[in-house]
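Contents: one structure, followed by commentary.
Just one protein chain is left out here, and the rest sit where they should.
Should a chain be cited, it is by its letter among A and B, assigned in written order, with residues numbered from 1 in that chain.
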Amino acid sequence: MRLSELTKPVQDHAYAFLDEASKRELRRKILKGICIPGYQVPYASREVPMARGWGTGGLQVTLTLVAPHSTVKVIDQGADDSVNAANIRRFIARVAAAKTTTDACEATLIQSRHRIPEERLLEGQVLILQVPEPEPLRGVETSSAAAAELHADADYGMMWLKLYEQMVRYKRIIQGASYPVLVGNRYIMSPSPIPRWDVPMLHQAAHLTILSAGREKRLYCVPPYTEVRPLEFDDVPYQIENVDGMVCFRTGATHKFMNELPQEDGSSLFELSDSGYGEKILTETPLGETYYDSEGRFYHDGYLRQ
Amino acid sequence: MMATSVNDLILEPPRLVKHTPLLTVTNINKQYGQVIALEEVNVELYPREVLGVVGESGSGKSTLLRMLNLEENPDSGAYHLEIPSYQDQNLFELSRFERRQLRVKQIGIVYQNPHLGLRMRNSSSGNVAERLVVAGERNFSRLRAAAKRSLEVSEFPVTRMDDPPKNLSGGMQQRVQLAKAIALKPALLLLDEPTTGLDVSVQALVLDTLRRLQRDLGIAMLVVSHDLGVIRTLSDRVMVMRHGRVVEQGLTDQVLEDPQHPYTQQLVHAKL
Partner (left out) sequence: MAYVAARGGEQAILEAENLYRELLGTLSLERVKIIEETMPYLIDRVMGEASIYAPELAALAIAQTGGELYESVLLLRAYRSTQPRLAYAAPLEQDDLKTVRRVSAAFKDIPGGQVLGPTLDYSHRVLRMEVLRGETVTHQTKAAPQASPSSFPALAAWQRQAGLLPEIQADQTVPSEIPDVTREPLLFPVSRAHKLQSLARGDTGGILALGYANMRGYGAVHPTINEVRLAYAEVLLTHPSTGVQFSAGQVRVSSSEIVTNFAGNPQDPRLELGFSATLGWNEVKTIAASMLDLSMERSGHPSQTPEFVLYHTEPVEASGFCIHFKLPHYVTFQSSLEAMRDVKGKGHREKVKEESAVALEEAML
């Protein structure tokens, strides 16, 4: 008997690339994150065959959760055909033999950079957001160790001070994407650089959201049906991006988050940011319910104040 | 009841009002390596009273202040404040979180060095507002109005309320610290050399504000200073410290006009 007969043939990598030890660590850290909503759980964050900052955090979570029966959707800035999304999707399909889709309603795992799909995600679906900077306090506290203490003490005065200063200076809160939220009435969390339009979608959501920063080696979760509130003053309501009057030039859709396309004549055209949703409209595929209706009303009544 | 064993010149503190003290510190001891910073120090402070603490650097007065502000614990001793829900509680035993709560709502402090008390790059009004936010205020108009009011009471020019402290003079910075300290009407106001380093004329104005504030708000204050002029202007009672011990205390006029302890005599004469 030869040694080679006793062993399995050499494989270039394990199923879904990561070895079992890495996957086990991630599963444990994800469970911890689900137990403590909004809390940043440090994890080892292995190198994967993609550059740091290009979605390695999200990718590690996806590779840990993916199975041969999964259906995976990958988007970047809302688009399935963005080059980096295409690249990640190609990699996942290659190492995990999972089905891929552009339809948010069909996907079991959605890895996304900077957007949440317009169609409401349902129970059982998992949204994995890529996070460049997991620490919402970074702007007011550069040291990670000091920021961790502030979280432990729920000492968030400096965050409010930052919003106060914006109000004094600009008469409105000028935070664009990455708008800080309070999760489960305990931790301030960065929702990743999704636009303000998307932030309410995390509140009392039916799906699980896992946010993962590969370079910074932190992950955190918003479990289904968790309170997620943007930081706002009682008398200064949180403002989503104004999309009034914007009509998608491809689909005619309104009251969805739009990409602005500057035209040579100085004007702008608009198109749906969520390319999968746009594709469904064009191919007349039945649409799922959306977070914002065609009048721009958010599905949780009263969550967005005027 | 005071540390009579240390020096028999220590007199029973005169009771201005028949009242329970607002602040009671008993038998604090603190040692850093071989150095004794505080030895058997006792302090009582009555409602609406101003207590001065004098002594040269190294006398332990700043260490005492840090402990009263709950920044640091002694090796032994107890600290009580007579305020609702904290009676019978040795404050040195509070958790880190409870301390922060107590400090935000009940203890104001003005440091000699404004960098310790202020965020120099944020607006002055924001510095004051932060304290209110930490206490739970979430209404922007109310925050702004309260910050403005607190700055006004501290005689800070409201036209400059949104300037950052780094662009302000030393006297104005102290007024911002003061506004922040009193924003929530604390039970106790600690002043650590509040006017040291300011021009004499500015010093007089700040002292004036402090006196008026004390009269109007009736906050109990503890002033630490090496400057007998400041102590004389502000305090009802004075405590003289040396080498970590209280060597003499009494009514300010009495101690400064007729010092008993040789060290106090030396201090008073040096001043003259």
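What we mean here is this: a residue touches a chain if its C-beta (ideal position, glycine included) is under 8 Å from a C-beta of that chain, and two chains touch if they have at least 3 such contacts.
Treat the numbers as computed from the prediction; the structure is a model and nothing was measured.
Enquirer: If the hidden chain were put back, which of A:K32, A:R52, A:K99 or A:H255 would touch it?
Expert: Once the missing chain is taken into account, the touching residue is A:R52.
Enquirer: In the full complex, which of A:H114, A:K162 or A:H203 touches the chain missing from this view?
Expert: In the complete complex, the chain left out is touched by residue A:H114.
Enquirer: Taking the full complex into account, find the residue in B:H80, B:R144 or B:R237 that is in contact with the omitted chain.
Expert: The missing chain is touched by B:R144.
Enquirer: Please output the residues of chain A touching the missing chain, sorted low to high.
Expert: Chain A touches the chain not shown through residues 13-14, 17-19, 21-22, 42-54, 56, 76-78, 80-87, 90, 113-115, 132, 143-145, 170-178, 193-197, 215, 217-218, 239, 241-242, 250, 257-260, 273, 275, 278-279, 282-283.
Note that only the chains that are shown with their structure count from here on.
Enquirer: Suppose each chain is reduced to the average of its Cα coordinates; what separation in Å results between chain A and chain B?
Expert: Here chain A and chain B have centroids separated by 49 Å.
Enquirer: Would you mind writing out the residues of chain A in touch with chain B in their complex?
Expert: That would be residues 153, 155, 157-158, 160-161, 164-165, 167-169, 233-236 of chain A.
Enquirer: Give the list of chain B residues in touch with chain A in this complex.
Expert: 96-97, 100, 119, 122-123, 125-126, 129-131, 133-134, 138-144, 162
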